[in-house]
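A single protein chain has been omitted; all remaining protein chains appear in their positions.
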Amino acid sequence: MLNNQGRPTGAGESAPAYNRKTFTGNRALQTREALIFEIGRPEVSGIDIDEPEAFTPRLGALARKTPLDLPGLSEPETMRHYVRLSQKNYAIDAGLYPLGSCTMKHNPRLNEKLARLPGFADVHPLQPTSTVQGALELIEVLSGWLMELTGAHAVAMSPKAGAHGELCGMMAIKAALAARGEGSTRKVVLVPDSAHGTNPATAALIGFEVRAIPAREDGTVSAQAVREACGPDVAAIMLTNPNTCGLFEPEVVEIAAAIHEAGGYFYCDGANFNAIVGKVRPVDLGVDAMHINLHKTFSTPHGGGGPGAGPVVLSEALAPFAPAPFLRRMGADLEILTLVEETGDGAAFGRLTAFHGQMGMFVRALSYMMSHGSDGLRQASEDAVLNANYVRVGLGDVMSAPFGDRPCMHEALFDDNWLKGTGVTTLDFAKAMIDEGYHPMTMYFPLVVSGAMLIEPTESESRASVDLFIMTLRDLTFSVRRGELERFSGAPYYAPRRRLDETRAARQPILRWTPPAPIIEDEAAE
Amino acid sequence: MRYLPLTPEDRTSMLRRIGAPDIDALFADVPADKLLQELPDLPRRKSELEVERTLSRMAARNVAAGSVPFFVGAGAYRHHVPASVDHLIQRSEFLTSYTPYQPEIAQGTLQMLFEFQTQVANLTGMEVANSSMYDGSTGCAEAVLMAHRITRRKKAVLSGGLHPHYAEVVRTLSRMAGDDVMTMAPDVLAGEDMLACIDKTVSCVVVQTPDVFGNLRDLNALAAKCHENGALLIAVFTEAVSLGLIEPPGAMGADIVVGEGQSIGNALNFGGPYVGLFATRQKYVRQMPGRLAGQTLDANFERGFVLTLSTREQHIRREKATSNICTNSGLCALAFSIHMTLLGESGLRTLARVNHANAVKLADMLARVPGVEVLNETFFNEFTIRVKGDAGQLVERLAAQGILAGVPVSRLLPRAGFDDLLLIASTETNTDEDRAALVAALSSQLAH
Partner (left out) sequence: MTDVRYTKDHEYIRINGDIGEIGISDYAQKQLGDVVFVELPQIGASFGKGDQAAVVESVKAASEVYAPVSGEVVEVNSGLEATPASVNEDPLGKGWFLKIKLADSGELGALMDEAAYRDFLKTLD
């Protein structure tokens, strides 16, 4: 007997186009997820904890009377809620993430494991220093690596991210100027228009006045322009190098000399350090202070927006002007000095944050650095630059580069000149990349380039991966030229959400969940 | 190198495709005399095994809080974090994504931030919260700047009960920004008269509750006096769990509430990363620092979330931004939010009561030890004791016996005449044995 039991195993004769809305609104693995406030219940908890035995509270008259309105979920519901949410995110683990200026490189899991060792994660910042010698040793070793890689004389470890590092560096400059008696006369900070927004924001935060300096046609800053902008009122220059156009500033040494000659300091935004680790030491170029985004160059995971860490390396001139606390070796032991007077020269300034900085990030960064070693770190930078130039050349004939076909550092910059008159904008192009399974590049930054598209593939991409990326973008450019506007104007089509209405969000901001207004019975009945 | 996918053959052929004779041709803009010829003077690459061995050795030189009776607080608290929290935050899609600049493929992060903002607002009793600051102390300093923008005044008054490190962060930033700060004398017993300091020149008053010495503070009178004078009340907390049990600052008239969120969802981490919570009233939202997630609709009219009100921020407003913050504490905010979701309000209330009960029990035990005086009238899970002799040395001796007894006030306020004061925190993680060990060790030390 022939056995004809069982289910059909083909793909279906002729699968019809199908577009029906599902009952749940889900699309197979792509599920909807309500807010915890809609699915949680106040009496539910995912944690078992017993009420204490009766006792007499010591709260005075301040026991809570105000409702909490915090619904709870059991553990399985919690897992499901957040796993479903996670599935709506793009991630470097899932695909190339060419976000220029952000250095979305691979995040090794060894680093996660080590950061969670109880000897690092379960240690309190105010334990007796005799019980945290290993933690202090780690900070000392990491500081040593950062100083060696940058040529610096000191490093301030407490800043919590790049922008916080900028603040630290600019405070050091302010302190140094004050020590020279020029605190009230030197008020101006030179910032190129191509700078990241944090640079002018930082300078303004502590009372500096921002003066723009122009870039040349080729996207770099000339020493001449700096010299012309310098005067007795200038405190510092904030320059990104490699710069935000992905170029190494060719006159950086002369620029440093110019600002020093004029009596100012050179703050370098080190966000793009990944291009030059082990190749050049910024302090050798004349830099006085530079933050290092450990969450970029040294792979601590970005976590959907942080935490980061922004240690600031300091030149000999600025080394005395660092924030408290200080780490000092006293014989075999490491000590934390909190009082500014104890640091010896009295030039230090106060705290930037409650404790000693982002220890969890320090462990990860050191693990990354030790894994690479001096040879691997240099190789990583070379590969990052190689991949970026490969992208630049692979797309140079179909997109437009604002500064011609000169080599770039670790990111390749294109503009929207090639899109003029096509009806497609940088934004549309970026959104179409989403449908192709890619996170878009950084767009509309730097501001000095029209419709900027800044592509940073990083060293973590294989050649096959970069090849496919290039081919995909080429295909998109052909589509633009064929006038296939719908591929762009409505994109993305296949993401968890279509384009979102940001105007609506900003005009009537809804920044928190509130219970829906109750339906009034008799009105509803009418 | 295990993290680098390019092979030597790839590199050669890619260089050929680029048209560069060698890799250094791509570094042509680097002044030739600055291009390093030698490798940096650092060790060469290491295997996973070797790195793990090296760092584990460093970790082993530290005393982990969980391995001893542990009573250290003063701004960071050891709580039990459910295993599911740490698992979830390590999901690739949360851990290895950037700030949600492309909302269509970042709804996970954006929805979570919207939920986080709501949780923080409800916990603090405020109308809106942002999507996190670096930590409580930097949030505190930013709150002061925000108050200056709103009131167009430049003078902050800091309570003597504010964590001394927070006060120092505020002073550092204010001094650099050219603003005035008046700091009250350290106020161990919460007896200071701040009302007398408030006049029409004051921009804001910064008060912590529970304060650094553990005392709970009623903010109502202060808020009223502030508002009479056109000043803002900034309320600070360093122990978020306390809000499960005590009246939130928002209900006592605070205009800005900032605090440390570490104690929910986040490990001690030797001081960071932590997560700053920042909440205020709706009318001040445009002066707020930091990112905000907001609700909207997509092209199919489906609910979705985006970053909004960005014109406040550095990437748009540049030197006129409300703050320079960019990267914040996203993943720590996620840990906070997941832990809070697991707790729910019933769990949070119970957790807070257990903390309070443990601290009350310990305070009562310590009060009976000769040579110890418990100073607080009110407290949540931390209080101040006066001991016979030097508290710093006492803590060292107890540490040598394997007990981490607390934070000597002299550690926070060196050479300020508080050498006999000790802050002691007790959370749900302390057992009866822990308490007995502390009391016994303290008794024997003080008997000498």
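Observations, loosely collected:
So that you can tell them apart, the chains are marked A and B in the order they are listed, and the count of residues begins at 1 in each.
Keep this in mind: a residue touches a chain if its C-beta (ideal position, glycine included) is under 8 Å from a C-beta of that chain, and two chains touch if they have at least 3 such contacts.
Keep in mind that this is a model prediction, so the values were computed, not measured.
Checked against the full complex, the one of B:281, B:317 or B:361 touching the unshown chain is B:317. For chain B, the residues in touch with the chain missing from this view are 286, 310-311, 316-317, 320.
Residues touching the missing chain, restricted to chain A, are 444, 502-503, 506-507 (touch as defined at the top).
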